[in-house]
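So the structure is just underneath, and the comments pick up after that.
Only one protein chain is missing; all other protein chains are in place.
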Amino acid sequence: MSGVDLTALRLSLQVAGLATGLCLVVGIPLAWVLARRRSWLTEVLAAAALLPLVLPPTVVGYYLLTALGRNSGFGRFLEDDLGIRLVFTWQGAGIAAAIMALPLLVMTARPAFESVDPDLERVALTLGRSRMAVFFTITLPLASPGVLAGIALTFARAIGEFGATLMVAGSIPGRTRTMPLAVYDAVQSGDMALANTLALVLTLTSMAMLAVFGWTTRRIRL
Amino acid sequence: MKKLLLLLGVGMLVTSTSCGGSGGPELTVAAAADLQFAFTDIGALFKEQCGCKVTFIFGSSGNLSAQIKSGLPVDIFASADIAYVDGLREKGLILEDTQQLYAVGRIVLAVNKDSGLQVESLRDLLKPGVTKVAIANPDHAPYGIAARQALESEGIWDELKPRLVYGENVRQALQYVQTGDAPAGIVALSVADVPEISYTLIDDSLHQPLRQSLAVLRRTGEEQLARDFIAFVNGPEGRPIMKKYGFVLPGET
Partner (left out) sequence: MLRAEIKKRLDGFELDVAFEVDEGRVVLFGPSGAGKSLTLQAITGVMRPDAGRVEVNGRLLFDSASAVNVPPQRRRLGYVPQSYGLFPHLTVEENVAYGVQRLDGPQRKALVREMVDLVGLQGLERRRPRELSGGQQQRVALARALASRPELLVLDEPFSSIDTGLRGTLRRELLDLQDRSGVTTLVVTHDLDDAFFLGRRIVVIDDGRVLQSGSREDVFYRPATRRVAEFVATRNILRAKVLEADGQRLLLDWQGRVLEAEPAAAAGVAPGQDVELCIRPAQVMIVREDRLHGLPPPENPFSGTIIEEALQAEAYVLRVRLAGGGTPSDLEIELPDYVYQRLRLQRGKEITISLHRQAMHVIPVG
């Protein structure tokens, strides 16, 4: 594999890693709240979380670009006052991929949390442990097969993200040209050999990840 | 179980915060798709001379211009149509004294050799065997606009429209003809010299001149290096390469 392949692969892993991390931080608590409480507010949140699933990635990318780029007050504030630029960076790509992948995590983690008997959480509370402790020692371990499956899906989705990434981050070689974008670019410039290699690497990486997670979920027996 | 989660978390943190990029000056050039071959060659030469890193982003001039307006972090913009550079100038995004013409583009009629078709004039595109005709997207690619203008001048645009396929930029249009997915097309002279196609020059009176201009962007962090590159392109090392790919300046042979 040439330097080009490695860079694109590294970028893809970075972006997917960041996206998965963001999804975990937002999606796990959200999935737990949705699993335990039912109100008009939670239903609105649930719909919002699932929206990127049905929106075209380019539309999401467009919204992000508009909101975070120099054409918006918020974007200018970010860049000029806080020195943070998100458009045309891999971090921006990570945010875009996180938004696209979030529904997958919420959709798999929510039923996983629902399957945990609330009585167990109640008992754990009466035994004196804090809500956080109960979440990490009881709820999460018992929901882990579903949650891990959700993480696997999220990572796979994030690594394959194309449309939103292209809009928000562009296809800058070495900086934001992730594997899917690199494949597209290789085909565009007629370099089929490169396209083949990249596509193969991407496929193998994704399959390897799914295998790892399949193995971990099988290992967890209750 | 806990350990596994921890490992995943750390792994994710590491991959997401690791940054590439060693030291050394770096130039990023947004260039029209028709410059792919020419600029790649020039870039290689320039790298040796300056000891720096040059990255190219090729695309349709319209797309690139829009991205630059949204904040695409490039140092130089080389467009296939001066209008896009003018647009950036109006927004105050370029260093005005660096704007200069680097070529006048020409379009050619391209045919895939394996198709066995005889297409030497624009009217030949109407032949029954020509199932698809590839051009660059006339909405944002200068070579697409020129192709459309030529077809309109010839009076066959409406008739040909059902057979047209648009490439994102002239390079993708070329690719369609190379693979034979579209047996014929209108592409830039500068990219037409590939083994799979034979091509004929299209009379340039049929379309608006493709005045190709480049400029250094105001937001560059490498102003001197960018100026050097432009000087290189239009200087004694760069011009021969440009000419080789059919980029001629008015007055040049």
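Order of writing sets the labels: A and B. Residues in every chain begin at 1.
One rule holds in what follows: contacts are C-beta pairs under 8 Å (C-beta built on N, C-alpha and C of every residue); 3 or more make two chains touch, one makes a residue touch a chain.
Treat the numbers as computed from the prediction; the structure is a model and nothing was measured.
**Student:** Taking the complete complex into account, which shown chains does the hidden chain touch?
**Tutor:** Hidden chain, whole complex, touched shown chains: A.
**Student:** For the chain left off this view, which of A:Arg38, A:Arg76 or A:Arg122 is in contact with it?
**Tutor:** In the complete complex, the chain left out is touched by residue A:Arg122.
**Student:** Specify the residue from the set A:Leu34, A:Ile138 or A:Leu202 that touches the hidden chain.
**Tutor:** Of the candidates A:Leu34, A:Ile138 or A:Leu202, A:Ile138 is in touch with the missing chain.
**Student:** Just the residue numbers, please: which parts of chain A touch the chain that's not shown?
**Tutor:** 117, 119-120, 122-131, 137-138, 141-142, 222
Convention: only the chains that are shown with their structure count from here on.
**Student:** List the centre-to-centre spacing of chain A and chain B in whole Å, with centres computed as mean CA coordinates.
**Tutor:** From the centre of chain A to the centre of chain B is 33 Å.
**Student:** Which bits of chain A are touching chain B when the two form their complex?
**Tutor:** 7, 10-11, 13-14, 16-18, 20-21, 65, 69-71, 75, 79, 85, 87-88, 94, 141, 144, 151, 170-175, 187-190, 216, 220
**Student:** For chain B, which residues are in contact with chain A within the complex?
**Tutor:** Per the touch definition, chain B meets chain A at residues 1-2, 4-5, 8-9, 11-16, 18, 20-21, 28, 36, 55-59, 67, 69-73, 168-169, 171-172, 174-175, 178, 194.
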